[in-house]
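For this depiction, one protein chain was excluded, whereas all remaining protein chains were kept in their positions.
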Amino acid sequence: MNTKTFMLLIAAMLPLAAHADRDVDRTLPSSGVKEVRISNTSGSVEVTGADGDEIRVTGRIEEDVEELVIEKDGTVLAIEVKIDASRHGRTRASAELRVGMPADLALTVIGTSADIEVDGIRGEQRLKSVSGDVRTEIWSQPLDAETVSGDLRVKGHGETSRLRLAAVSGDVDAEAVAGELEAKSVSGDLVIEADGLDRGRFESTSGDVIAEIALERGGRIEAESVSGDVELTLGGDVDAEIDVSSFSGRIDNCFGPKPERKSRYAPGSELRFTHGEGRGDIRVKTLSGDVELCNR
Amino acid sequence: MDNQEEKRARAEAELDRRIAGLARDVAPDRDLWPDIEARLDEQEHAAPSRYGWWGAAAAALAVAALLPLLLREAPDAVVPVSDDVPMATVPETTAPRAIVPEATIPVETSPGMPASGIDTSAQRLRLRNAAVTSVRPGPEYDEARAELLELLEERLEGLAPEEREIVVRNIEAIRGALEEIDTALQDNPDDPLLQELMLKTYQTELDVMARVNGLAGPARRRTDL
Partner (left out) sequence: MSAAAIMQTIVAPAGEAPAMVDEPVPLTVRRARKGDRRAFEQLYREHVGQVYGLCLRMTGEPAEAEDCAQEAFIQAWRKLGQFRGDAAFGTWLHRIAVNAVLARRRRAKPEDPLDERAELRAVPESASDQRDLETAIASLPEGARHVFVLHAVYGYTHDEAAGMLGIASGTSKAQLHRARTLLAERLGFAGADGKT
């Protein structure tokens, strides 16, 4: 916000004078807006995509919120819950925001401990929260979602997209997604259901990776975990070279070939085989996590 | 024949009657909850106690190449979607090609940090560092890590205590994982799987610190806007 060339203050400098919770209801035209950026420290942000050409912000803000700033800067409409620095640490500074906006606009939401819930937005999305849960649905535009302790839940509609989902202790759950997907968590589980994946990369430290995937022809999946288990269920016509290795975990394979010991001296085992013509590539690596590879 | 049918029907009915009489609930002989709860605790505090490092010339190089990205200032509260650079990710690197033991170099990642540390979280983060002695990546890695850690300690200050605890616990879990891999590497120093996992886990640690720094940053900055 520090290099603004043009700024049009549209609405809603709500003064703090009244020490009370306040309702918010602002409607703005969406003409010229390509992206909506929302930031809210605590509470919740719910965004819904709609057909019209208006952006409507409703909700309730608590008494320690200094102001709700809504401003347009070029093609970006920013909606920001501002907390007075001197009141930092006060507890009544959360805001429950609901934003209705045209479905095809891009959306960025930053919520420190606010839960983020998005429905029906078909534009590109960036959703970040430290401790809040993030839930959204996507179509073909990219999604970049991060949380630390919150859970991430994404529902796709089977359209090819690019997703980057990162949590730390939270679980990552992606359903009906396709295209490219990178998902990672440290101790949370990754639960992936993808039909038509070109490229999947799943990383966890102690969380489990549970993925049910139909790989596109020539697609690639890489799954890595230290102590978490990896359960990979492959759907469709499996056509890939498969390479699984675990230092001390157990490898189960429903496709037939049995894992082999890597060495007489180490506990590790590995499993390498080609299914179909081997056009795709599936690699799984763990230290102590068990690996289960099956077909649907 | 009819008689046979009748007998069969009676038997069927009798079997069904008995099945219907089976209770679905069966109480276990003892309360399982205390054991379950203990295991939930274990899971949540799972961080092995040993610790160790390895050194990887390639890892150090890879990390050095990432420094500018890793150390990028936390973004503003809102970042343009068109900005192609991810917020704080660590790109993939190739597997390390060599392991260089540097057994004698102590790892002191953040010298001169104020003693009036934020709280025990920061102390725990640093304590775990001090325990590292065996082998380690090059100085570029340490530099990146020290800076990330310093920023992280600052960021943690802005988080709620329970959130701080989660971050610290997860970083400890990553370090526990590093240590597990390190232990395995000591017996199998040439194992490419272990080398790759070690590198990835190092990156995970940096990545998590960078991500937390990025995510936890805006909240504090926002008050200055």
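Note that the chains are named A and B in the order they appear, and that numbering of residues resets to 1 at the start of each chain.
In this text, contacts are C-beta pairs under 8 Å (C-beta built on N, C-alpha and C of every residue); 3 or more make two chains touch, one makes a residue touch a chain.
Since the structure is predicted, the reported quantities are computational estimates derived from the model, not experimental observations.
Check A:Glu67, A:Glu159, A:Asp195 or A:Asp252 against the missing chain and you find that the one touching it is A:Asp252. When the full complex is taken into account, the listed residue touching the unshown chain is A:Arg98, out of A:Lys34, A:Arg98, A:His157 or A:Arg199.
When you scan A:Asp64, A:Asp171 or A:Glu203 for touch with the missing chain, the hit is A:Asp171.
Residues 4, 7-12, 14-15, 18-19, 21-30, 32-33, 35-37, 39-40, 43 of chain B touch the missing chain (whole complex, contact as defined above). Listed for chain A, the residues touching the missing chain in the whole complex are 23-25, 46, 48-52, 54, 56, 58-60, 98, 100, 117, 119-120, 151, 153, 170-171, 173, 188-189, 191, 208, 250, 252.
By definition in this document, only the chains that are shown with their structure count from here on.
Inter-chain centre distance (chain A to chain B, centres taken as mean C-alpha positions): 18 Å. Across the complex, chain A meets chain B through its residues 1-2, 35, 37-39, 41, 76, 78, 80, 82-85, 88, 106, 108, 110, 112-113, 124, 126, 128-131, 144, 146-149, 164, 166, 168-169, 184, 186-187, 203, 205-206, 224, 226-227, 245-248, 262-263, 265-266, 268, 270, 285-288.
Of all residues in chain B, those touching chain A in their complex are 46, 76-81, 86-87, 89, 159-160, 163, 166-167, 169-170, 173-174, 177, 180-181, 184, 187-188, 191, 193-194, 196-197, 200-201, 204, 207-208, 211-212, 214-216, 218-219, 222-225.
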